[in-house]
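A protein chain is absent from this complex, but the other protein chains hold their places.
Each chain gets a letter, A, B and C, in the order it is written, and its residues are counted from 1.
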Amino acid sequence: MAEVVIFYVFSAVTLFGALGVILHPNPIICALHLVATMCGIAGLFFGLNAPFIAAVQLMVYAGAVMVLFLFVVMIFNLKQEGKHIFSPGQFTNGLKVLFGGMFAGLLLSSILFKINNFGYLTPDKAAPQFEVKNIAKVMFTDYVFSFEILGLLLLVIPIGTVALSRVRGGTHAK
Amino acid sequence: MLSNLFSIGIGHYLFVSGALFVMGMLGVLLRKNILVILMSIELMLNAVNVAFVTFAYYLNDVNGAVIVLFVIAIAATEAAVGLALVVLLYKNFKEVNIRFFEHLKG
Amino acid sequence: MDAIVPILVLTLIVATFGSLLVYVSSILGPKKHATHAKYMPYECGLPGQESSKTNVSVRYYLTAILFIVFDIEILFMYPWALTYREFVEAGHGAYIFWVMFVFIALFVFGLVWEVRSKALEWD
Partner (left out) sequence: MGSDLFEISVNIGKMLGIFLLMVQMVPLLVWVERRGSAFIQNRFGPNRVGPLGLTQLLADAVKFLFKEEFRPPASVAFLYYAAPVLALIPGALAFASIPLAPPFEVTFNGQTYKFLFQVFDLGIGIVFVLGISSLGAYALLFAGWGSGNKYSLMGALRASAQMISYELALGLSLVGILLIFGTFSFSEMVEMQRGPLSFTFLGQPTTISFLPNWGIFYQPLGFILFFAATFAETNRAPFDLPEAEAELVAGYHTEYGGLKMLMFYIGEYGHMMVASALATTFYFGGYELPFGSESLQQSFSPLAYSFILFGCFLTKVLVFLWIFIWVRWTLPRFRYDQLMDLGWKTMLPWALFNTVLTAVVVVLFHSSGS
């Protein structure tokens, strides 16, 4: 019973937040909806027996990325966009929505196909696959080079962003 | 049919993941504010994460969980770089409308 | 996984408690006729100079970007720290130490670069 409640509550939060992101005219409110989506996804991860990943999701997305988004939106001091939140062009927009609908149909049919073929899948809830120790063992043995390359990426990113922002020597370049 | 609603399986989570992905895609395609487009990209990446964790859980495979950690890390840095670029664009052009940047075409 | 139900219930209780406080205080408090001056954003008694939608220093967002990057590095240290002793006791201490030492060396290099590039100076 618990997992039914978890799934419906958090997927409702997730999808509602996602709708808000793509439909609300004010970017700040969009960002707040995205925060709700991130929290909902963290809840879904809880429901999938992965509390560590859920906490990482909360820390990285809800705690860091969305704060950055909010900072940037506040820096921009954007006004409401009014009615025209979508790109102009009715024909192209219709085409885009049609394409999105077709893609959704493809996804839905493939998921249904998957269920019909693998519907018997039952997770082993006692299996230790999401114990953080197991994740860590795999990460630091099988994925060790990916891990080090990630370290390199995390070195390059701040250098790149600082170089982009051109703040060498003070906020308002002296 | 009703019993399907109350016994959560792999399909339910995959459905949420797919819906999230499609919404993110529509956001990228339709919205004209660059910031919202970046947010929609985050939506798509998160949808993929949900799918990864779902498969890892239902197939009892730890690799899915490890991949998700990498995806989260890379998506977050992608957002950071994207926002740095957007701030730079805004500082130079005072504009966040994606249509405005069509003249950047080569 | 079952632990999330208490989380949800507690969140609900706290939210209800908070909204109740806000609501009760809005009922019990006196309602006075508000003047124009009272409706102005509070600026130490002076007339308002500019709206709150004033521009914000770019420092804040740079700090947030650097925070994201370093936060991720720290998050990846957590599983490492968790299994460190198991690796050490299994005799792979040097391996697991070097794995993280390279990562931390990159971390330190980034931090030193940030400090030297004066990206972290607030003036």
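As a working rule, a contact is a pair of C-beta atoms (placed from the backbone, for glycine too) under 8 Å apart; a residue touches a chain by one contact, two chains touch by 3 or more.
Quantities reported herein were computed from a predicted structural model and do not represent experimental measurements.
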Among displayed chains, the one left out touches A, C
Across A:Leu48, A:Val67 or A:Ile111, the one contacting the chain not displayed is A:Val67
Considering the whole complex rather than only what is displayed, give the residues of chain A touching the chain that is not shown. 28, 35, 39, 42, 51-52, 54-59, 62-64, 67, 70-71, 74, 132
Touch rule applied to chain C and the missing chain gives residues 2-7, 9-11, 13-15, 17-19, 21-22, 24-26, 28-32, 34, 38-44, 50-52, 54, 56, 59-60, 63-64, 67, 70-71, 74-75, 77-78, 81-86, 88-89, 91, 93-94, 97, 100-101, 104, 107-108, 111, 114-115, 120-123
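By definition in this document, only the chains that are shown with their structure count from here on.
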Distance between chain centroids, defined by C-alpha means - chain A, chain C (Å): 18
Quick check: how many Å separate the C-alpha centres of chain B and chain C? 22
Two or more other chains in contact with one residue: find those residues in chain B. 69, 72-73, 76-77, 79-80, 83-84, 87
Numbers and ranges of chain A residues touching at least 2 other chains: 3, 47, 49, 56, 60, 64-65, 68, 72, 75, 135, 139, 150, 154, 157, 161, 165
Chain A residues touching chain C - in the complex, by the definition given at the top: 2-3, 5-6, 9, 43, 46-47, 49, 51-52, 56, 59-60, 63-65, 67-68, 71-72, 74-75, 77, 125, 132-133, 135-137, 139-140, 144, 147-148, 150-152, 154-155, 157-159, 161-162, 165, 167-171
Chain A touches which residues of chain B in the complex? 6-16, 18-27, 29-33, 35-36, 38-40, 42-43, 46, 49-50, 53-54, 56-63, 65-66, 68-70, 72-74, 76-77, 79-81, 83-88, 90, 96, 98-99
Chain C residues touching chain B - in the complex, by the definition given at the top: 58, 61, 65, 68-69, 72, 75-76
